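Heads up, one of the protein chains got dropped from this complex, but the rest are sitting where they should.
All chains are identified by letter, namely A and B, in their written order; residue positions are counted from 1 within each chain.
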Amino acid sequence: MPVRALGVCYYPEHWPEEMWAEDARRMAETGIGFVRIGEFAWSRLEPRRGAYTFDWLERAIETLGRAGLKVVLGTPTATPPKWLVDEMPDMLPVGEDGRVRGFGSRRHYDFSHEGYRAECARIVEALARRFGEHPSVAAWQTDNEYACHLTALSYSEAALKGFRDWLGRKYQSPDALNRAWGNVFWSMEYASFEEIELPNVALTEPAPAHVMDFRRYSSEAIVSFNRLQADIIHRFSPERDVIHNFMGRTLSFDHFDLGADLDVSSWDSYPLGFLDQWAHREPGFKAAFARAGDPDLQALHHDLYRATSNGRWWIMEQQPGPVNWAPHNPVPRDGMVRLWTWEAFAHGAEVVSYFRWRQAPFAQEQMHAGLLRPDSQPAPGHAEAAAVAREIAGLDLPMPGRADVAILFDYPSAWAWTTQPQGKEFDYFRLVVECYNALRRLGLSVDFLDAKSADPSPYRLVLAPGLFAWPEHLRAALAGLGGIALVGPRSGSRTPDFAIPAALPPELPAPLDALKVTRVETLPPNLTVPMDGRPGAFRIWREMLEVEDAHVLLRSRDGEPTLAGAGSLRYLAGWPDEALAFDLLKSLAEEVGLATLDLPPGLRLRRAGGLAYVFNYGGETVRLSEHGLTGRFRLGGDDLAPSGVAILEG
Amino acid sequence: MPVRALGVCYYPEHWPEEMWAEDARRMAETGIGFVRIGEFAWSRLEPRRGAYTFDWLERAIETLGRAGLKVVLGTPTATPPKWLVDEMPDMLPVGEDGRVRGFGSRRHYDFSHEGYRAECARIVEALARRFGEHPSVAAWQTDNEYACHLTALSYSEAALKGFRDWLGRKYQSPDALNRAWGNVFWSMEYASFEEIELPNVALTEPAPAHVMDFRRYSSEAIVSFNRLQADIIHRFSPERDVIHNFMGRTLSFDHFDLGADLDVSSWDSYPLGFLDQWAHREPGFKAAFARAGDPDLQALHHDLYRATSNGRWWIMEQQPGPVNWAPHNPVPRDGMVRLWTWEAFAHGAEVVSYFRWRQAPFAQEQMHAGLLRPDSQPAPGHAEAAAVAREIAGLDLPMPGRADVAILFDYPSAWAWTTQPQGKEFDYFRLVVECYNALRRLGLSVDFLDAKSADPSPYRLVLAPGLFAWPEHLRAALAGLGGIALVGPRSGSRTPDFAIPAALPPELPAPLDALKVTRVETLPPNLTVPMDGRPGAFRIWREMLEVEDAHVLLRSRDGEPTLAGAGSLRYLAGWPDEALAFDLLKSLAEEVGLATLDLPPGLRLRRAGGLAYVFNYGGETVRLSEHGLTGRFRLGGDDLAPSGVAILEG
Partner (left out) sequence: MPVRALGVCYYPEHWPEEMWAEDARRMAETGIGFVRIGEFAWSRLEPRRGAYTFDWLERAIETLGRAGLKVVLGTPTATPPKWLVDEMPDMLPVGEDGRVRGFGSRRHYDFSHEGYRAECARIVEALARRFGEHPSVAAWQTDNEYACHLTALSYSEAALKGFRDWLGRKYQSPDALNRAWGNVFWSMEYASFEEIELPNVALTEPAPAHVMDFRRYSSEAIVSFNRLQADIIHRFSPERDVIHNFMGRTLSFDHFDLGADLDVSSWDSYPLGFLDQWAHREPGFKAAFARAGDPDLQALHHDLYRATSNGRWWIMEQQPGPVNWAPHNPVPRDGMVRLWTWEAFAHGAEVVSYFRWRQAPFAQEQMHAGLLRPDSQPAPGHAEAAAVAREIAGLDLPMPGRADVAILFDYPSAWAWTTQPQGKEFDYFRLVVECYNALRRLGLSVDFLDAKSADPSPYRLVLAPGLFAWPEHLRAALAGLGGIALVGPRSGSRTPDFAIPAALPPELPAPLDALKVTRVETLPPNLTVPMDGRPGAFRIWREMLEVEDAHVLLRSRDGEPTLAGAGSLRYLAGWPDEALAFDLLKSLAEEVGLATLDLPPGLRLRRAGGLAYVFNYGGETVRLSEHGLTGRFRLGGDDLAPSGVAILEG
């Protein structure tokens, strides 16, 4: 029976030491198994250079351990103390506007700064030597939420130096770089790598290949920053998992690359804030789900991050009540904390850890709920967590196997289309989300695959929307699928050097190798391209195809091919609206023999390990059998109340 | 019979000296008694360091005096001349973005700069020695509109030094500061005061207590800057009033603290610009009142600023026609200049002074109307001013006594909720305005009280919305009221150190001492919390209460307590919409025996000194007796035309 456990985030340094033992006792009583601590505590671990004060942390670990709790120990590198910043002020990051971002909150460091990296190695090694083999230390968290607060890209001297070195290694000669970037275009040619600037100073847009390389460089800087810590921990803390806690919708570094150095991926799930702040939903939808969260976005992140670390993943921070940072912060509907927790388990989480044990009455996050109120009384989320603890104790929950549908995901594509969107609504992540929405409405379960390395061959249906440039292996792999690959829009439209392929995109393999995108357009809000004889339309993005008539599967009402296909390949020449995405994916699913449903907006399903997990995000009770969901109930029953969770066999 | 007079703002330096005597004669003929001069004239008073050229000012004062006019002499410190700025360029303020704000308009100085303070003391003393006992000088104005153009907060070196010193005096030790600010939270701990930065450099929000202390420091800097001038004037110009002209809706310094050093408060009233620029009203309302102004905002400021200086107050600048600075600048409806003037007298103004005598044909404010056109012909406002002059001459107008209702107002609360709004619509001033709107619709007259020092005991109904932290005396005072105190939402929700009270807010006195706010939520625009069995709903902000059932007076439809009460205390657990605010305050008023009306949106009433002043902001004639307004008319009659003013006895 796989690990299924609850955790919580705890800050012993925030509370009198007298409270620790009682807190630990109550955590254990609640059914919590893991406690994350320490990740912002540098000023308490080393108040002056070299003056390590680790004893309190040891006492905290032991207090927790005595209650039977396992500790996840955070490295404190997201919050360098003031004395360190004052020693090397050029470690501070610089914004796109050229202003130095300083001390006073968190994440005030530059990933490129060699001096700060050395300091991080020093403190991490000191911690790992002291606690690496402590029996209560089960795992480590590196830093905290890399790239949060827009920190992936820094425009500092350190970044400039690092970027120039990186370009030198990549291109070897300025001429090679000039050719790759197309610098002849506006006399942007460089005679030496020392002439190159960061892409935040030009009067209008810089060369897109310039920006793209800076994005790659910056992503690699984060990956190597993390690897430095992971290597030290692995050396001094054998058999412990190294984890990082990703944030939602953070696209500014390649999570697959970073995940390769982790034992376990994790992420910080705040459903209500995510819906309010960045879900692309109509105002009415947002109001209807304001207390529940977007019905698909948590699941999407579960599936995406599961793919970054060989399937092992946690929720490191689970919203336990209202939070403090979104434009509006409503109270979750009763039951939603339980639902969110269960949904993570359905998608294969080993641990769901709540942020945080007790609401802090001071500092920036004092309005962020915990499982306990500031006065140590249980907050409403506490009982829901305890209920899940009881429920998972009695159930055998196999990990999910391979899903039927795969979406190829690619962080560089997000960078590319941010650099050159061509239409202001074109957003890579939104395109992926809307594909995912349609699959979820169909009741299908999804795996995400890293486009640059994944093998899609086991999947019956594979989606490859919006891929910037083809990884070499991938075209062949898609051509040879047993199932069907739906490619496009915009996939394969660039070379890795951010140029249009010489023979025009999308450069599909045979039998669609002759298909060409001859021009594209972006559509203003009131302009769509309706399909001919089928529901739905293109919006936002549309391509004109040159394609053999025999391969045309669908046309627009204005007579242009919109879907082409042959063999295992399908090419979609535009951004589908909801009706088109649903209709098209339903057809393809049926073509490959996948059974589909048509679930209402608030009802969502995840199949895993022979079980069907059903979640009611909506505000009304739903009768599951009316939606094609029947079987023996392990949890819940046919009438699923708002915030309800059901588990069916089969 | 109290002083009731008109004034005008005049700039002799803008006009040929030959025009002064005729201008003075016409002012007197218009019925004007007071003339403010000199407040931007530093470059004419001291064109080079030490070269005082005060003679022209003396001639101007004497010319005015000969016409029977009294002079309000402005200190010119809002416009330091270029030679002074070039001598000490670090006197310039710095914006939140780190850019120095320079010469070329006005207010280009830093309140923290010791060198500039010394220069201000020098020029003020020179003026006060020369003119302090001049028989035509009746009063002084210090500087001009402190904090206008967002100048309350400067992020300069001078401010940094001043702030560190202030923190040192307040906290004595860095450890005490670290504890107060909760700096352990993200390793933000300081080892010395010299390590502390201004709160405009961090990557994400700084500690709220850090911001709050900077707001307190900055407010005190303005207060002490003004006190420096007031003390000099009081020394050299005995028996003259020291006045400052506040701006509307300026919350960035504590006007009560500053007012303590004034003999008379005044403010600059521009009804049409205020409505267009910052009133929270629907577009239809704004269009309907575009030529009249918000029917409540002038009155609110009259009542608020009256409280800052022991009841003595003026309008220093009254809009006399279209202005130049709002997004749109319509012409006032005929009669509105008279109405605004009368409304100020109704609320107790001693003097209403128009800005300005003659429209300037040059420089920044050339599109700002005066009582005269640039060609010296009367503008439409001139006749309205003259009409008021005739009317007040014939009437005995007692000053207003205590109103029946009090609102506790608190500038630090505005700073606190700007720092940590929790929901983007949460705005302290708007909350107060909407309470005031409801009281005005009920026909009630209002006093504002300084929350940190006021004694609410004489009032039958006291409102305390949105108070950041309890002043110690206030809880006891509210508990002991003869009338009723309506507290909340959000009142008392923080300690002075910007932390959640240990036993949870709101820490009411007995008999509601057990009531606790256990969690709060902010609501997106389409989500409200309707009341159960009563009109209206919460919007924007809502709290969950732990309270004895016996104290619950009202619940929401979802079953949560929304109003609790016992004895003289009521606690409101959310932001009331218009319907709820009206219904609730009507009930409370009736409970304490206050008679209420239900006035239409454009009809407004102020009772003072046994008289009822009625104002028609609306576009249609209103029959007053149909709205419960009857009595003997001192001015006007039962049918009140648009822009009309009536005064009834009783």
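Definition applied: a residue touches a chain if its C-beta (ideal position, glycine included) is under 8 Å from a C-beta of that chain, and two chains touch if they have at least 3 such contacts.
Because the structure is predicted, anything quoted here is derived from the model rather than measured.
When the omitted chain is restored, the residue from A:Asp90, A:Glu157, A:Glu189 or A:Asp375 that touches it is A:Glu189.
Residue A:Glu197 is the one among A:Glu125, A:Glu157 or A:Glu197 that touches the chain missing from this view.
Think of the hidden chain as still there; on chain A it touches residues 97-98, 181-191, 195, 197, 199, 201-210, 420, 422-424, 497-504, 516, 518-527, 544. On the side of chain B, touch with the chain left out of the figure occurs at residues 13-14, 40-44, 47-48, 76, 79-83, 86, 93, 99-108, 149-151, 276, 283-284, 286-287, 290, 321-322, 324, 327-331, 359-367, 369, 373-375, 377, 379-380.
In the analysis below, only the chains that are shown with their structure count from here on.
Mean C-alpha position of chain A lies 48 Å from that of chain B.
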